[in-house]
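The other protein chains are all here in position, but one chain of the complex has been omitted.
Take a look at subunit A:
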Amino acid sequence: MLKIKIGGPAGLGIMSTGLMLSKLFKRLGYTVHGYPEYPSLIRGGYNNYLIIADTNEVYAPYKKYDILVALTDVAITNEKIDEGMILLADIESTKDKTNLKGKVLDLPFKKILSKLEVNEIAKNSIALGALIKLFNLDFDCLDEMLKENYSNEKLYKINHQAAIEGYNTIQERINFSVSKKDTERIVLSGNEAISLGAITAGVNFFATYPMTPASSILHFLAEHEKSFNIITKHTEDEISAINMAIGASYAGARSMVATSGGGFSLMVEGLGLAAIAETPIVIVESQRPGPATGMPTWTEQGDLKFVLNASQDEFVRVVLTPGDVEELFYFTFEAFNLAEKYHIPVFILSDKFLSESHFTTKPFKTDHLQIDRGLIFGGDPEKPMEFFPRYKEVEKGVGMRTIPGTPGGLYKAPGNEHDEYGFVTDNAENRVIQQKRRFKKINYITNDIPHPKLYGKIDAEITVVCWGSVKMQMMEILKITDRINFIHFPAIYPLDWSKVKTMLENRNLIIVENNMTAQLKSVIAENTGLIIEKTILKYDGRPFFADELYEKITGEAL
């Protein structure tokens, strides 16, 4: 397994370089995972991109890695370098030479840049060239990436030259076997998986306000809006975004919003409106540490209970907690079906780690996927201006949706409690009928959403319980040991909790969550009475690192 980190100040293009290197390894037959870290600023600070590459599957970042490419001093001072590592750095430009540890390979960025008369941004390509040489790879495989990445001929030439200079600098070699050419599998981020799932599902209305780590969904869909006839709106705020999506859904669109916890706070009022008016909506909430602005570019799983309980009063919603890019893609597709079948809000709960990291996967297969828009009234041309009992149960607690423009389908979609036609009423009996009808849906939804799943050896000594992105670290740990298995929650509400209880009982359980108070633990306790005593929690804005988590689990429970 290779673990390489590229670090330097923001503004040097480290993220796109990291992705290029990830794809390069992938094309050589490796499975790659790319984990980016960056602060909330445009220039300066410290950015880095960690690449894990292996001939086996890889899922998660490690705290300890093997090779550091330091584009400037800032990487050397920010990273913990030990003697076993290889450090590629510009020795002459390093102020405090005592920081140069491990096996240091000189990469004279400054000299090369002045020789080529190009600016600092070309450092990336110098570094890529050097790495290619270090791994004893053919320069062509890098050149192919550069050509793809720089469509501008002038830019390509600069980077091509810089890469050659980097390539020629390095004399050392690392054993590295190329397994097989891979032109099939893909490398993508969680947010790209969500966007592709939504596009496949026929999303045609998307409204949002930019907020890290959800913004790249907006960027992706906006870029493709004309190819797929999607209306994407960057609205004045998140309140507008969700209400606009609700209006679009009411008029018959498949609509979605995407935000982080702070933006979702503004959307909560609209969430309630979607619920009582029963306008289907898909809400992506990619978590970051909070509250308020919190740590904008870092990760956490702190919004589970917020999303489960957001809005006044009680209503049915679905909270999906996908754990990898495949689940992000397929669950997003299915989220639209669930929203339209049951006329409810459906959440995709992600986090910065899952949304913005890169993962390798097989291209998504879509042949078996089917769009299900639920019950929609076809109209009655004989009586075009008749009111229609849109809120009268047809089946499973769900009424027949009618789309404005449909003859004979007139109704009022209300934020108020209402009768079967949507007219406002405070009638006590009606309120109970409507609430009972709306809640009846739960019994059917539980069969339509994914149930917690056990991964690993069935009778392992210890069973980790987790949700969302922690699946990635646990998959990595399964590669190391068979003494541990894990139960992953790909959805948290609504579940058949008696089945969950049976699954959890009589095991040596330990809960692992990227938050401070073990929110899933309390949700499990509330619904099953089971209290999982052992917890491993992390809430410093960083995801669990596979090696760190393995040590913690073995220390805690084995």
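As a working rule, a residue touches a chain if its C-beta (ideal position, glycine included) is under 8 Å from a C-beta of that chain, and two chains touch if they have at least 3 such contacts; residues count from 1.
One rule holds for everything that comes next: contacts and distances are computed from a predicted model.
Visitor: What does the UniProt entry say the missing chain is called, choosing from "2-oxoacid ferredoxin oxidoreductase", "Multicomponent K+:H+ antiporter subunit A", "Amino acid ABC transporter permease" or "(2Fe-2S)-binding protein"?
Guide: Hidden chain identified via UniProt as "2-oxoacid ferredoxin oxidoreductase".
Visitor: Among A:246, A:310 or A:354, which one touches the chain that has been omitted from the display?
Guide: Answering carefully, the residue with contact to the hidden chain is A:246.
Visitor: Among A:82, A:96, A:117 or A:184, which residue is in contact with the omitted chain in the full complex?
Guide: Touches the omitted chain: A:184.
Visitor: Give the residue, chosen from A:2, A:273, A:398 or A:536, that touches the chain omitted from the document.
Guide: Of these options, the touching residue for the absent chain is A:273.
Visitor: Can you say which of A:225, A:326, A:461 or A:496 touches the chain missing from this structure?
Guide: Once the missing chain is taken into account, the touching residue is A:225.
Visitor: What residue numbers in subunit A mark contact with the hidden partner chain?
Guide: Touching the chain left out of view, subunit A contributes residues 23, 26-27, 182-188, 192, 196, 199-202, 204-205, 207, 224-226, 228-231, 233, 235-237, 239-255, 269-270, 273, 277, 363-364, 366, 369-371, 373, 384-385, 387, 403-416, 422-424.
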